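Removed from the display is one protein chain of the complex; every other protein chain stays in position.
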Amino acid sequence: MTTADLNVALPFIIVAAWACILLVIDLFIPADRKGLTALLAVAGMGFASIPVLLRFEESNRAFNGMIVQDGFSSFLQLLLLGVGVISVALAYDYLQRRKIVKGEYYTLLLFSVSGMVLMAQAGDLIIVFLALELLSVPLYVLSGFAAKSNPESEEAAMKYFLLGAFASGFIVYGIALVYGATGTTEIEAIHNVLISGVSNLGLLTVGAVLILVGLGFKVAVVPFHMWTPDVYDGAPSSVTALMSVGAKAGGFAALLRLFLAGFPEIAANLAPILVGVAALTLIWGNIAAIAQQNIKRMMAYSSISHAGYIFMMLPAIVDSDIAPDAISAALFYLFVYAVSNLGAWGVILALERADGGGLSIDDYAGLGERNPGLALAMALFMLSLIGVPPTAGFIGKFFLFRVVLDANMIGLALVGVITSLISAYYYLRVVVVMYMRSGDPQVRSERWLNATLWLTALGTFLLGIFPGPLLNLASRTGLFGLVP
Amino acid sequence: MPEDFLPIAVLIILATGLSFTILLLGQIFGPRRPNPRKGSPYESGMRPYGKGQRRVPIHYYLIAVLFILFDVEIIFILPWAVVLRDLGIFGLIEMGLFVAILLIGFVYAWKKGALEWD
Partner (left out) sequence: MTIPTNYFLALSGVLFILGVLGVLIRRNSIVILMSIELMLNSANLAFIAFARAFEAHTGQVLVFFVIAVGAAEVAIGLSMIVSIYRSRGNIDIDQISQLKG
């Protein structure tokens, strides 16, 4: 180990060390001053983004290839740190309203973000596993954060924990089989062994499928999505916001890197299954969302369907000509989805009442009259999630579909477009209820929440009109480092 | 290869067969005269009191969970101790860091009152 090694892993080290220190500092912060803990958590993530920005375009390997740094990891790390900061801003007022203010919330959040940041840099299956656990375990606890006053939160935590641990079991066994077939756990070395000929291809394929199943649970694709609506519904909304973006981005980081840099040949063999999973996820996520009356459950199914859109990139990376485009489209879409989705969750948080009410879609009636700004923001987020121009979601989906068409998967593209049309029904229903029906929604207005809403709304709008710089960044990062 | 396991198979069959035979013989020939004294739980000759299944204070669970967490760290310390001489000062610093991180958890648990008995 050298200082150069530590230097490459610096973003993760900063977040993790900061989380440890904050755990102790928080013990000495009085209960009515927990805002300070939140501020310190944000500062930690801010520090961690400095080395990411300074070395954005570099490609490095550290710890004998266990930790890698490339454009892919830098892009995702920046996104994940941003998501972490926004979730702190979303949580600050929400925790006070629900009377669950505890410094541990921010510490756990920081630990979870450190896991996500590590996942973006994972160059070895051991690190993939450790990062995944570091990402999930704090989220299990956070889901149960409101357990004292709300039994549903406890139940959500239990379900999330049992299914998450179940998924980890699959991943560990998959890693064991991959190790047995190739004799290594380093992702690039696996590929080298694969090119020079593996004696036991069957073992490797089974291992890859088991890892796929485990990560499929984590990113919630059909048929491994059963836990999503219950957990998203029961967990405190501020945690759900983090879960729906951060945990998914972390899971996809591992999936994309593994299937592109590790075993693209296996992915080619599995292409029909991958296409099937993507199509099923799109269809089931969008159709089940229609029936939901509770906005948190609707957003849960919506998050499943968006996982499906990103999952379409997995069968596409098989073709090495299309792979760079597929990676950059996935990265861009993750970014756009994060911005719009966090914004939508911000509006949900603003309308949720202290007793946990205000979560039915009917509670949004009259928002257009009472609070035009908030209603406009919500309409913008909904349009972006459908993918209507000129919002950011449209650009994101456009590039995803173009990659799918380039890869000659016309059937899958058709399913994607049709399900996007179906999704318009349930997203627009929220908009219709807001503007066409009268009611008296209680809206919470708070500094940090409003700032977040402004930021995400502006982001959704501007990325729709000027997608160039971000798209350029995503496509440049897709081109170096990851693609062999 | 499989024939190498023959002795083990014979042993398994013999052991199960023998234990079942003895149990069966006891069932057939043994006298059965139950009384309350015999039915009561054995507590080293003391007179048993209370119910067999008592409720355990919830605090035991907390201690047990903390024990699991700190106990497992031994698996990292043990191999380290074996190769300590080869690792030299670098290994010592590494383990110092590891223990420091554990200590943070310990300080947290302590300060939160998880170790207080009341």
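As written, the chains take the letters A and B, and residue 1 is the first residue of each chain.
By definition in this document, contacts are C-beta pairs under 8 Å (C-beta built on N, C-alpha and C of every residue); 3 or more make two chains touch, one makes a residue touch a chain.
Keep in mind that this is a model prediction, so the values were computed, not measured.
Interface note: of A:226, A:290 or A:410, the residue touching the hidden chain in the full complex is A:226. Interface note for the absent chain: among A:166, A:398, A:435 or A:461, the touching residue is A:166. Set against the missing chain, the residues A:179, A:398, A:435 or A:454 yield one that touches it, A:179. Which of B:10, B:23, B:65 or B:115 touches the hidden chain is settled by the complete complex: it is B:65.
In the full complex, chain A contacts the hidden chain through residues 126, 129-130, 133, 137, 140-141, 144, 147, 151-152, 154-159, 161-162, 165-166, 168-170, 172-173, 175-177, 179-180, 183-185, 226, 229-230, 233-234. Where chain B meets the chain that is not shown, the touching residues are 1, 4, 58, 61, 64-65, 68-69, 71-73, 75-76, 79.
Simple rule for what comes next: only the chains that are shown with their structure count from here on.
In this assembly, the C-alpha centroid of chain A lies 40 Å from the C-alpha centroid of chain B. The residues of chain B lying in touch with chain A in their complex are 90, 101, 104, 107-108, 111-112. Contact residues on chain A toward chain B in their complex (touch as defined above): 1, 20-21, 23-24, 27.
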